[in-house]
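To start, the structure itself, in structure tokens.
Removed from the display is one protein chain of the complex; every other protein chain stays in position.
Our next item is chain A:
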Amino acid sequence: MALSREQIAMRVAQEFKDGSYINLGIGIPTLAANYVPQGITVMLQSENGLLGMGPYPTEEQVDADMINAGKETVTASTGASIFSSAESFAMIRGGHVDITVLGAFEVDQNGNIASWMIPGKLVKGMGGAMDLVAGAKNIIVTMTHADKHGNSKLLEQCTLPLTGVNCINRIITDLAMLEIRDNTFHLLERAPGVSVEEIKQKTAGKLVVEGDIPEMQF
């Protein structure tokens, strides 16, 4: 069965390594903060200028001067630091953030990502997404494998305006976890109960399936 949003986030969090600096995008990526595996410590970067993002504040802790990149009130964890936007993006663009997780409309087999603009619809802006995909060492994209009409979002070539080129190496969808290598999607894991056939059918780009594909473990 296809994974829920929470299950996608749980699978994302399994990728986190102890001592990682991680930037989580809005939506499913943010949920991954709730599933950091036991015994692992990570530090979350919020691109408005906070490294070491803590939980939401209690009513008493609410402070207008403490927000996250989604403009929500937030707290700082022990050992956090706060800095300017230029410093924040020096971390991001300089490749110092270990893992970036973000959503997308489309990803293609060349590692290109489209996530910010649908022609004909009002464009609100890219925020920090283009900086993140250009700078991060290890980018995980979370999205549904296909749109609600069943059209694949894992393409031979993106059709929408790009956010970044040749930058995505891992994708976790509601059906599968895949890696992009040599301009090809490689199937690594499948969601419990989802067949390789279904994943093949819903992947429009070139897909390589080598050997038995294990189910995700939760």
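The working rule: a residue touches a chain if its C-beta (ideal position, glycine included) is under 8 Å from a C-beta of that chain, and two chains touch if they have at least 3 such contacts; residues count from 1.
Basically, contacts and distances are computed from a predicted model.
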(request) Select, from "Ion-translocating oxidoreductase complex subunit C", "CoA transferase subunit A", "ABC transporter permease subunit" or "Spore germination protein", the UniProt-recorded name of the complex's unshown chain. (result) "CoA transferase subunit A"
(message) Please identify which residue in A:8, A:50, A:101 or A:191 touches the non-displayed chain.
(response) A:50
(message) Could you pull out which residues of chain A are in touch with the chain that's been left out?
(response) 46-50, 55-60, 62-68, 70-74, 76, 82-86, 88-89, 92-93, 112, 117, 122-131, 134-135, 161-166
